[in-house]
Every structure is written in C-alpha cells, then in structure tokens.
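Here it is: the structure, laid out below.
All protein chains of the complex are present and in place, except for one that has been dropped.
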Amino acid sequence: MNFSSIILIPLIPLAVFLLLGIFNKKIKPLASGYIGVAGLLVSTLLSINTAYHYFFVYGKSDGVYQTFVEKTVWMNFTDTLAIDMGVQIDPISVMMLIVVSIVSLMVQIYSRGYMKGDDGYTKFFAFLALFSFSMYGLVLATNLFQIYIFWELVGVSSYLLIGYYYTKPSAVSAAKKAFIVTRFADLGFLIGILIMGYYTGTYDFETLNNPEGSAILNWASTSFMGLSVLTWALILIFIGGAGKSAMFPLHIWLPDAMEGPTPVSALIHAATMVVAGIFLVARLFPMFYFVEEGFALNIVAYVGAFSSLFAAIIAITQTDIKRVLAFSTMSQLGYMMLALGVSGYEGHEGLGYMASMFHLFTHAMFKALLFLCAGSVIHAVHSNYLKDMGGLRKYMPITNITFLIAALAIAGVPPFAGFFSKDEILVAAFEHNKLIYFIGIFVAGLTAFYMFRIYFGIFWGKDTKYEQKPHESPLSMTFPLLFLALLSIIGGFIPFSEFVTADKAGFEAHINYPLAAVAVGVGLIGIALAWVFYKKENDLADKMVNFFGPLYQWTYDKFYFDEIYLFITKKILFNRVSAPIAKFDRKYVDGTMVGIGNKTVLASEKIKGMQSGKVQDYAFAFVAGVVIIALVFIYLWTS
Amino acid sequence: MERIIFYVLAVIMIVFAIASVTSRKMLRSVIYLLFVLCGIAGIYFLIDYNFLAAIQLTVYAGGIIVLIIFSVLLVHHIEMELEIAKISKQILTSIACLLGLGLFLTTIYSYEFKVVENTLTTTTSDIGAALLSYGAGGFILPFEVISVLLLAAMIGAIIIAKGKKLTDKKDEIV
Amino acid sequence: MIPGISIYEILTVTSILFFIGLYGFITRKNLISILISIELILNASVINFVVINKYLYPDMLQGVVFSLFIIAVAAAETALAVSIIIGLYRQISSVEVKEIETMKH
Partner (left out) sequence: MDILSLFITVPVITILALVFTRGLKQARIVSMIGSLVQFGMAINLVFAYFKERAVNNDIMVFTKDVVWFKEFNIHYTIGVDGISVTLLLLTAIVVLAGVFISWKMKDLPKEFFVSLIVLSIGVYGFFISLDLFTMFVFFEIAVIPMYLLIGIWGSGPKEYSAMKLTLMLMGASAILLVAILGIYFNSNADGGALTFNILEIAKVNIPFEVQKLFFPLTFIGFAVIGALFPFHTWSPDGHASAPTAVSMLHAGVLMKLGGYGVFRVAMYLLPEGAQHWSWFFIILATIGTIYGAFSAIKQTDLKYINAYSSVSHLGMVLFALLMLNKTAWNGAILQSLSHGFMTALFFALIGMIYERTHTRDVTKLGGLLKVIPFISVIYVIAGLASLGLPGFSGFVAEMNIFVGAFQHEDLFYRVATIVSVSAIVVTAVYILRVVGIMLMGPVKNEGFLTLERVTWYEKLGILLLLIPIVGMGVAPLWLSDMILDSLQPFIQGVL
C-alpha cells in the first residue's frame, strides 16, 4: 500500500496546471502540449499501477475488497466535524481513476492535433490539467465535503472550458448556464451535506456507509415532514448529482455545453465529469439503499428512467451531431442512474450497482470515442450540422470505422462493450421493476436508431459537395480513436462483477440469454429502421416528420425546456425579482435615508428663520423667554 | 401740589412715549421723545436733583435730540411714512411687554422698600466734589474713563461719518 | 422726595416707560426709531437710579453720579449710532433694518 504514489496522481496535473497557467506566455504552444500529455501519462501509469495492485495484489481480504483511507485534517468546524483531505481507495474510486486517466490522456493526445494553431493552446492544456486534477480529487475523496470541493472545481473547469472560445457570445452564455444550473443543483447538495453532517456527526464516507454504523442504523431517529431527515439529505445530495449528471429537469446545460471545443465535450461532458453524479450516488449507495428502505433510491431510479427516455426522444430529432451525442449522453446517464436505482446491496442483488458502474466504464470509452470521432468529422467539414455532411466514409476511413464500432457499442450489439453493460442493467431492472425495464428496453431501441441515424447521415447518405476536400485527421487524432475503439471492443469482457460491487465482495454474473436476445433484437430493429430511413437519400424521414407534425416540432425544440428556464430566469427572476429589488433599494430604502436627510435640511431651513440675525427678533425672544421663565419660576415658587 | 405735577408729568411721559414708538412720521416721533425727556427732567426737578435735571435738559433735550433730528433730516424725507411691523408681531410684542410689566410691577409691589424720609438737597458742589475726589465715595477714576470714552466716541463718530470717497465704494463692498 | 408720592408710583411709571421702549425696540423697522426706543429704555433706568438714590439712600450720591455717567455714555452712543446710520445711508441709501440684513452675509 503506497499512498504517496496515489497522492501524486492528482498532484501532477495540478503542477502542470500551475506551470502552464502562471507561465502562460512564456511557454511555447508545442511544449505546453507535450508537458500536458507527459504529466497525464505519468498519472495514468500511476493509476494503472494502483489499480493493478489494488485489484490483484493487496486489495482483497477474506474475499472482500477493503477500503484504504489516508487523510489529514484540512479545516476544523467543531470538535467533531472537520473537513479532511485525503485519498480513499476502494473499487469504484480505482475504477474511476482508470476511466479518468485513460479518457483524459486520449483527449489530451487528441487535442494536440485538434487544437493546433489555436491562440489559447497553452491555456487549453492548462484547463485540461486543472480538470484532471479536480476529477482525480473528486473520485479519490474521502468525505462529503472533499467531494463537494472538487465537485465545484470540476464545475469551474467545465465553465472555463465551455467558455474557451470566449469571444463567441453563445459560448459565453453556455458556460454561464452550465455553471449556474449546476451551481443551483449544488445548493441542494450543500444543504444535503449540512443536514447529513449535523445528524450523523460526520462527513466520512467510511463511517456513513457502514451498514452497521450508527448513521444508517439510526436513520429513523429524526424525521421531518414525514420522511427521515437523512432521506431528505440524500434527496438533496441527489439533486446535486442530478445537476452534474444532467438528469431531468436540470439537464438543460448539457446540450449548450457543446459550445466548448469537441475534445472537452468528449472528456468532460461525456465521459468523466457528467458521471460524477452517478459516482456520488454510488459512493453513498449503502446510505441510499438502507435509509428509509431505499426511498431516495426509488427517486433515483425514476428520475434516471425518465431522463433516459426523455433524452432519447429528443436525440432523434436533433440535427447538430454534437447535440445528438449530448442527449445520448444524458440518456445513457439516465440508464446508469436507473441501474443504481433498481439495485440491491448484497451479492447478486447488487447487480444493478455493478451494472451501473460497468456501464459507466464502457460508456466512458465509447462515448468519448463518439465525440472524438465527431470532432474529427467537424475538424474536416467545419460544421456541426448533419445537413453539411454525408458520404464521408470515402474520405475518412479510420473515423468511419471507429465511429461504427462506437455506435455498435452504444446500440448494445454483441460483442461490443455496451452490450454487456446494458444487458446487465436490463436484467437488474427486469428483476426489480418491470416498468423501468420496459422504459429501458424502449430507450435501447431509440438509442440504436438515433445513433445510426447520425452514423448514416455522416458517413453514408447523400454525397455532399465540399468546398475543401475533407481529409482524414492526423495521427495525433486518429491514434486516440483507435485506442478507444479497441477498448470499446474488448471492454465488455472485463469481469466487472468480480471487482466492483455494492458490498465489495464480488460475484459471478451470467448473461441472461432471453433478456439479452430481446435487447439485441430491439437494438437491431432500431438500426434497421435507421438503415431504411437514412442509408440512402430518400424522403421517408421527411414524411415521418410531417406525420408527427407538432410532436416533431416539440421534440426538436427540446420540449421548450430552455424557454421555460429562460422565462423563469430572465422574465421572473431578473425582471420580476431582481429589478424591483434594485429599484426598491434605490427608491425606498435609500429614499428613506435620503429622505431623513432632506427632512433635516428642510427643518433646518425652517428653523433657520429664527436665527435671522435680526437683533429685534432676538430681543423679542429674549423678553418673551425671560417672561416665560419668570412666570414658570413664580408659579413653581408659589405652589 | 407736587403730587398733581407728578401725575401730570407721568401722564405726559407715558402718552408721548407711546406716541413716540408708534408714530409713523419720523420727525414727530423724535419730537415726542423730546417731550418725554423733558418730562423726565421735570421728575428730576421734583425730587430735588436740579443739577441732574439741567444736565438732562442740556444733554438730552438739547444735544441728543438735535443730533437725532439732524440725522433724520439727512436720511429722510419729511413726508415719508414709516413701515410698520406686522399686526401679529405687534400684538405678540405687546403681550410679552405687558406680561413683563406685570412681572415688574408685582415684583416691585411685593417688595418692602425701606424708604428714608428726608428733605436733603443735593447741591452741584456736592456732586462736583464726589466726582473729583479719590477717597471713599469718590468717582475720579470712572470720571476720567468716561471722559476718555467720550473723546474716543467723538473721534470714532467723526471717522465713521466722514466716510470715504465714493470711488472706493466698490472695494469696500468686496 | 416728592411729597405724597411713594417710590412705588415712580417705579411703576419708569417700568411703563421701559416696556414702551422695549416695545418700540422690537417692533420698529427703522434704525433711528430703534435709537429712540433705546433712549427711552435708558432714561427709564436712569430715573430708577435717581429715585432709588433719593428715596432709600439720600445721604449718598452714587445714583446721581451713575446717572451722569449713563447720560454721558448715552450721548456718546447716540453720536456713534448717528454716524453709523449716516455712513450706512451713504452705502445703501436706506436705514431700514431689513436692508441692512444683507450685511450679515
């Protein structure tokens, strides 16, 4: 057990960030690319080393994976409550280390080609390093507050990277939106932490998650409005997770976040940061499961299922390929959430948990791959829109193949990675909740359909005339594609249930053939439909659009959620709350203060007449005064 | 006999004093004042301070009144009517003055004066001796001070009244 | 001593004179009128000096001597006042109080 090497994993990117950030102007762009990649390569190797040793050398004792914690006090609140900083090594954090490392490394390599010639090359790598640091910190966190700290930091890295093209107003507003929406969700998270900290007296995951610990056993001791306070806390924490993971209705920032450079979308908004919400729920899984018999977990399941369906429907109609991918991400995140939601705790009961983590892992690979491919395409045709693409398979063979692999993976076609993880999710859902299972299977079909819709739209379909002949991307960009494609093919064969489970004990997972057949069948139907509609140029799609009419329009406009939010923020919050307050402040609060001042001046203006400087008036006042005083005295004297 | 004279004088004084402070013609006002001053001189005669009465007549009636008349003639047209204070102010002032008077009178009447019956006559030489002696009851120092004061006032009056040339006027205002 | 006249009566008369003077001082709006009122006030008090001297302390002269001083000071005062009035008149062509108010600014 060597913690110093683990601690180095986040610290190296931090050092890279500081180096590139402070000496921004002094470092040549090329060098900064190398520094970034080199730093992350070291981190990746360390992560793999850690994972290897943890899973195969020392991690297991009595058939159960142990949790190793090393921490130091960062700040004291009270005698009992404190924020610790440290690293926690357990199956999911190690798994996340691998995911974050590999995707980050690939994205950084890819960015060296993709961002070539950009003004802010160094800045870009600095931000990526900052993100990696924060994400590592997040997955290694030992307690709620530490996770919150890094949670915010990944949020800000996301903000900086979405707003990377800061001269573009749409990017600026997208960045702002992403930050504020997630911040709003984090408000819930923070309040949840406060409640949790107060009632359980600790922020430590280890103490909180112990099924025999006081936190879980005493969940019923305090209740608020009919539910245990801990349930409330978990729901609020889940809101935080839902914000980061773009669950309905806090999803609106994710499509807009596509304004960032494509590698960023791949890294942050597909593979790593957005799964932080899933990770958070998984982190607190014992609490979610045991407190109030999983009340909060049910909410997780339904929110996940709904988001998954909702996003999949919208994804069908979008024409911006990055947005399709964004909604697809949201849909898959919903999948992971629902898997967590239907999971049990012990042994095979915990299939959902394991499936969720498994899907997180495979999804990170193939979704990053999809985004990088999309980036490669965008790089070639300089447009995000499907209408500007078509027939690209001739020009970009590697991208074509890798995209196809990723699409097959996400569609759940064996033997690609997505098949295995998805299958297990559906099995878990089937065993626990039929409604959610049907939603899941339907979404699987939709997923296959929209993914192949864009696949055919980009690489087949009509032969678009290009002004500049598109060309395959350079090696720095295709290498990550190939590498991730490889992982997308073989990733499914990892026996995940051996390593990552809710009770950390490991079990044997088998493929449930009837259910798998159904899932694959639905996926193939989706692909076939897409084939019919989009393989060759035809008007079937237009006919369908006309058939659905307003429904299509609704979906195309993402059910007007952006508009609703805009209405709430711009119209209500800004114009009905903020503006009146600002006006109220100037007019009434300040007006009162100024009014007091003015009244004083006015009064003095009035009184001033008495001090006229006219001796006669003074004489009169004098006489009158003397008389009155004398009379008063006499009166007092005599009475 | 003296009683009657006193009452006559008192009435004259009060009536003309009132006339003097209410008259709207400047010159008349001054002349009424002259009557009052003469009445006061009469009182002095009555209580047997002849020297004082004479001084009163010469300095006040003769000097000051003339001075005032001159100034009136210099700065006023004879016909000019004076501005009068607001009625409310007049009433208020009268009330205050009447109350004050009442106060005075009650105080005076509630006090037992230890009057010493006498028929002494004070001669001019007594006064002169008192003014110029420096022993007990002598007033030589104040007398000298007053004379210096008078001199200073005289010089001051001349300088002020002399004024400056009109061309310098602007500078003065500034 | 005025036979048959008590000190109270004389003091009453002087008090009346005093307040008439005061009334004039407050209500009149012309510098010269104010001067006249002041003369009235002064005279009323001079009489008091004299009368009290005569009635209460006949063998002393303080009251009389002070009356003389007051008269002298009054004469000096009047002379100065008149010269100021004339000087003012030269400057602003008026001896009304309200016109002079501007001087205080």
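Order of writing sets the labels: A, B and C. Residues in every chain begin at 1.
We take it that contacts are C-beta pairs under 8 Å (C-beta built on N, C-alpha and C of every residue); 3 or more make two chains touch, one makes a residue touch a chain.
Here the structure is a predicted model, which means the values were calculated and not measured.
J.: In the intact complex, which of the presented chains make contact with the chain not displayed?
T.: Looking at the complete complex, the unshown chain comes into contact with A.
J.: Which of these, A:N2, A:S221, A:S578 or A:Q611, touches the one chain of the complex that we don't see?
T.: The missing chain is touched by A:S578.
J.: Taking the full complex into account, find the residue in A:A15, A:V42 or A:L81 that is in contact with the omitted chain.
T.: Answering carefully, the residue with contact to the hidden chain is A:L81.
J.: So which of A:Y198, A:F438 or A:F567 would be touching the chain we can't see?
T.: A:Y198
J.: If the hidden chain were put back, which residues of chain A would touch it?
T.: Within chain A, the residues touching the omitted chain are 73-78, 81, 83, 145, 148-150, 152-153, 156, 159, 163, 166-169, 172-173, 175-176, 179-180, 183-184, 187, 190-191, 194-195, 197-198, 573-574, 577-579, 581-582, 585, 589-590, 592-594, 597.
By our rule, only the chains that are shown with their structure count from here on.
J.: Please state whether A-C or B-C has more C-beta contact pairs across its interface.
T.: Looking at A-C and B-C side by side, B-C shows more C-beta contacts.
J.: From the mean C-alpha coordinate of chain A to that of chain B, what's the distance rounded to whole Å?
T.: Whole-Å distance between the two chain centres: 102.
J.: When the centre of a chain is set as the mean of its C-alpha atoms, what distance in Å lies between chain A and chain C?
T.: 97
J.: Centroid of chain B to centroid of chain C, CA atoms only: how many Å?
T.: 4
J.: Two or more other chains touching the same residue: where does that happen in chain C?
T.: Where chain C meets two or more other chains at a single residue, that happens at 22, 26-28.
J.: Any chance you could list the residues of chain A touching two or more other chains?
T.: Those would be 620, 623.
J.: Spell out the residues on chain C that touch chain A in their complex, using ranges where they run on.
T.: Answer in residue numbers: 22, 25-28, 34, 97, 101, 104.
J.: Hey, which residues of chain A end up touching chain B in the complex?
T.: Chain A residues touching chain B: 620, 623-624, 626-627, 630-631, 634.
J.: Residue numbers of chain B touching chain A in their complex, please.
T.: Those residues of chain B that touch chain A are 89, 92-93, 96-97, 99-100, 103.
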